[in-house]
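Here the complex is missing one protein chain, while the rest keep their positions.
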Amino acid sequence: MRDGVTFREARAYLEGADRPVTDKRMTAAGAMSLVHDGDHIAVGGTLYSRTPMALLFELLRQRRRQLTLSRPLACYETELFLATGGADRIVSSWVGIGLQWGLAPIFRHYVETGAAEYEEWSHLAMGLRYKAGAMGVPFLPGLSMLGSDIARMTGLKTVTCPYTGERLAALPALLPDVALVHAHRADMFGNAQVDGYRHMDVDMARAARTVVVSAERVVTPEEIRAQPWATMLPHFAVDAVVEAPHGAYPHECYGLYEADVDHFDAYVRSIQEHGVDAARRYVEQHVDAHADFSSFLDSVGGGRLAACAAGAERLMAR
Amino acid sequence: MRDGVTFREARAYLEGADRPVTDKRMTAAGAMSLVHDGDHIAVGGTLYSRTPMALLFELLRQRRRQLTLSRPLACYETELFLATGGADRIVSSWVGIGLQWGLAPIFRHYVETGAAEYEEWSHLAMGLRYKAGAMGVPFLPGLSMLGSDIARMTGLKTVTCPYTGERLAALPALLPDVALVHAHRADMFGNAQVDGYRHMDVDMARAARTVVVSAERVVTPEEIRAQPWATMLPHFAVDAVVEAPHGAYPHECYGLYEADVDHFDAYVRSIQEHGVDAARRYVEQHVDAHADFSSFLDSVGGGRLAACAAGAERLMAR
Amino acid sequence: MSGATAEEVMAVTASRLLADHKVVFAGVGMPLLASALASRRQAPNLTIVLEGGIIGTRLLPGHLPISTNEMRAAYGAQMLTDITDIFLFAQRGYFDYGFLGAAQVDQYGNINTSVIGTVEHPRVRLPGSGGANDIISLCNEIFIVTQHEPRRFVPRVDFITSPGYLSGGDSRERAGLLFGRIGAVITDLALMDFEPGTRRMRLRGLQPGVTVAQVQDQTGFELVVADEVDELAPPSAAELSIYRTLRDGPPAVPPAAVVPA
Partner (left out) sequence: MSGATAEEVMAVTASRLLADHKVVFAGVGMPLLASALASRRQAPNLTIVLEGGIIGTRLLPGHLPISTNEMRAAYGAQMLTDITDIFLFAQRGYFDYGFLGAAQVDQYGNINTSVIGTVEHPRVRLPGSGGANDIISLCNEIFIVTQHEPRRFVPRVDFITSPGYLSGGDSRERAGLLFGRIGAVITDLALMDFEPGTRRMRLRGLQPGVTVAQVQDQTGFELVVADEVDELAPPSAAELSIYRTLRDGPPAVPPAAVVPA
């Protein structure tokens, strides 16, 4: 694996950082100016669930270069970054589009030709790596990865339990420069609430140096305090808040809207036919052609968004 | 520290255990027959919050002997076990009644005379010990306890990070025989939901061999499925479900009732005057004199319970 | 055989391995479908767990999830937590079964979902482990379901993404994998397990009408053949009808009609 900051450097940074209780609302454009070329970006959600798409589209629009993207399971957004030179390194346990779409051809092209690096860990290993970072320790012990070639390729080390003498996998802390997370609600200070499953968002955010939360709704602090048990991240772990209704589209946001599978279908068909050019065309058409994400959503049309919302409603009715 | 089962034995036990989806409702008396003399009992909640008092009173009634009690912060219930010979070993970070009551005289008597053992860990150490057990690993690394005399007394060992070379505290898995947890709601299968703070209940239950949940209300499986994100323990981690309204009294249950401070006041006054005898008398009067916990609650009277509920209501209104 | 496709034969055979009152950690696709079928047949109290932090899912027939991390996968769940937490349940020992597919499997049950060729010069870069490495390392008993083709059943996988018995014998334990055993490999042709001691893949059962020779012919390594090789029962009409309803939604015609008399 490639070395980033050590856990002590990460801790030292946080110790020195301000924890202002101030209005952190920004435009996506403003928030993404916190990202620098070459940064390691942890992308919240997983596969096509609660991906911070409004933030990622803005990163693409601003053409950040040579980013490392880490994610539990990576979807087509990753191909858009590879195809436009936005990312040259992926740290994940799985990169594809989704079961029914087979392999991800753009991802394959970049990794098979060596143009991009794919550092593969197991799913739990990704989780424990973020968790070690979030816990402020340099590693956590685990019992998977052992004996596999992913252990060999990543340079996984082992640790011996000082009490029982067992040898365990030592998962090294993963400490992103920036974590991008999409939430259901957040207040202006950054207190963020999520409904349903949390994926690895909590740990990746607490492991990161800088955290940007996009939210379906920016709510009053009182609304947050009305159900404090639903708060996933406290304000002092969040640097910027971006209001982004349908901010995960075309991916899902639990309880609010299902993924727009037709949207990736079209993407996959086009890249199967035209390869990397089609991925670049997707970015031109759906990102560059729009001033912001809401303009992209307008081009998608209210009908599509309503259909995704209706699908979610059907699944929430028990 | 005294050795219990190893994490491999704990895993082997769970592998071999059944995970029946059946009606697990029992009386407190039936559920507490799952506890054996000499067992290590992890007591849910902390200090005077969400203590599984209905279950503990039944344990006292059944006069289990020589138990080890572990808890994040232990309250007067611990003294009742010491005074009646129910427990001779406490594993915790703090044992008292509560700030305004000063030291716990019965606890002092038993520990100072060597009649009982108090194994003291830091609060986080207790949390990481339960968490290691819950995670199925023999230890977790941490950065407290180091340099202290509690590290020396517990025989804490350190572990060196194989990546950074730092030496960290290694908190050994704590694997209780039985965990007793009080929840707001559970269905007959054992799916348990808690509102508000969760203390260390999740980890201590998942670290334990046998788990008994008492619940304010036994609800339908459909009520659990209506808000699955509130589920703290799944049915396969729970062995018995005991319906126990006001089951944490005189301690609090978040959102439902505050602690009845007058009740411990009376207890503390009596032990300050009469020592161990008063603690035994408390057990005779409030435990042995009653067939079950609801009969104890009747003796307390609806007025007291209503006052505790009113206090909670005032605090929930924001 | 009762108009069943290879996929349906596999799913039905696999589903029969799941006992009632157990917990299965199922991968998306065939493993999830087979688990759902079992829960509607012999294992009504089977708890299905999915890596997306989902415990006790029901599924809406005809609206099956494409991923284990989406709303359709969470339909009717008893508990929603996070991804890491689900794998920690597995590591603790709560999950009786781990149920996986495989792009490439070898005679020791090692699975490759990472790369065809070498990592340095990949011919095909596959998506990667996802949860497979963890499921096979941490669940109590593992079932692998895949189509029976020589290109999938290789002597040695190009890359061990998810460790089976590694190089056989006690090499899995020696690698520090303290838990889990590979219980069975289910295909459209056969049911296999692993020979005690050598840990080599062993033929135990044949799908209806399939011969030992046919199975060996479709396997890229020499199979151990058990002394007794049973013929597996064909999918019943009821099994097929439930399976197809799960996959496609309620049939327009009565279920019986989809199976030839």
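In this document, chain identifiers A, B and C correspond to the written order of the chains, with residue numbering beginning at 1 in each.
What we mean here is this: contacts are C-beta pairs under 8 Å (C-beta built on N, C-alpha and C of every residue); 3 or more make two chains touch, one makes a residue touch a chain.
Bear in mind the structure is a predicted one, so any value in this text is a computation, not a measurement.
Engineer: List the neighbours, among the chains on screen, of the chain that has been left out.
Structural biologist: Computed over the complete complex, the missing chain touches A, B.
Engineer: Which candidate, A:L59, A:A83, A:M126 or A:A237, sits in contact with the chain we can't see?
Structural biologist: The one listed residue touching the chain not shown is A:A237.
Engineer: Among A:R152, A:R225 or A:R269, exactly one should touch the missing chain; which is it?
Structural biologist: A:R225
Engineer: Using the document's definition of touch, tell me which of B:D203, B:E216 or B:D260 contacts the absent chain.
Structural biologist: B:D203
Engineer: Give the residue, chosen from B:S93, B:Q193 or B:T231, that touches the chain omitted from the document.
Structural biologist: B:S93
Engineer: Which listed residue (B:T6, B:Q66, B:T158 or B:Q285) would be found touching the missing chain in the intact complex?
Structural biologist: Going through B:T6, B:Q66, B:T158 or B:Q285 one by one, B:T158 is the residue touching the chain not shown.
Engineer: Would you indicate which residue among B:L69, B:L168 or B:V287 is in contact with the undisplayed chain?
Structural biologist: B:L168
Engineer: Could you please point out the subunit B residues that touch the chain left off the display?
Structural biologist: Subunit B touches the chain not shown through residues 46-49, 72-73, 92-96, 98-100, 103-104, 107-108, 111-112, 118, 120-125, 127-128, 130-131, 142-150, 153, 158, 166-169, 196-203, 252, 254-255, 258-259, 261, 311-312, 315-316, 318.
Engineer: By the contact definition given up top, give the residues of subunit A that touch the hidden chain.
Structural biologist: Contacting residues on subunit A, toward the hidden partner: 8, 10-12, 14-15, 18-22, 134-137, 191, 206, 221, 224-225, 228-229, 231, 234-237.
One rule holds for everything that comes next: only the chains that are shown with their structure count from here on.
Engineer: Busiest chain-chain interface by contact pairs, anyone?
Structural biologist: A-C
Engineer: Report the inter-chain centroid distance for subunit A and subunit C in whole angstrom, where each centroid is the mean of the CA atoms.
Structural biologist: Result: the chain centres lie 29 Å from each other.
Engineer: Give, as an integer number of Å, the spacing between the C-alpha centres of subunit B and subunit A.
Structural biologist: Here the centre of subunit B sits 38 Å away from the centre of subunit A.
Engineer: Residues of subunit B that contact two or more other chains, please.
Structural biologist: Residues 8, 136-137, 225, 228-229 of subunit B touch two or more partner chains.
Engineer: Do you know which subunit C residues sit against two or more other chains?
Structural biologist: 74, 76, 80, 88, 91, 138, 178-179
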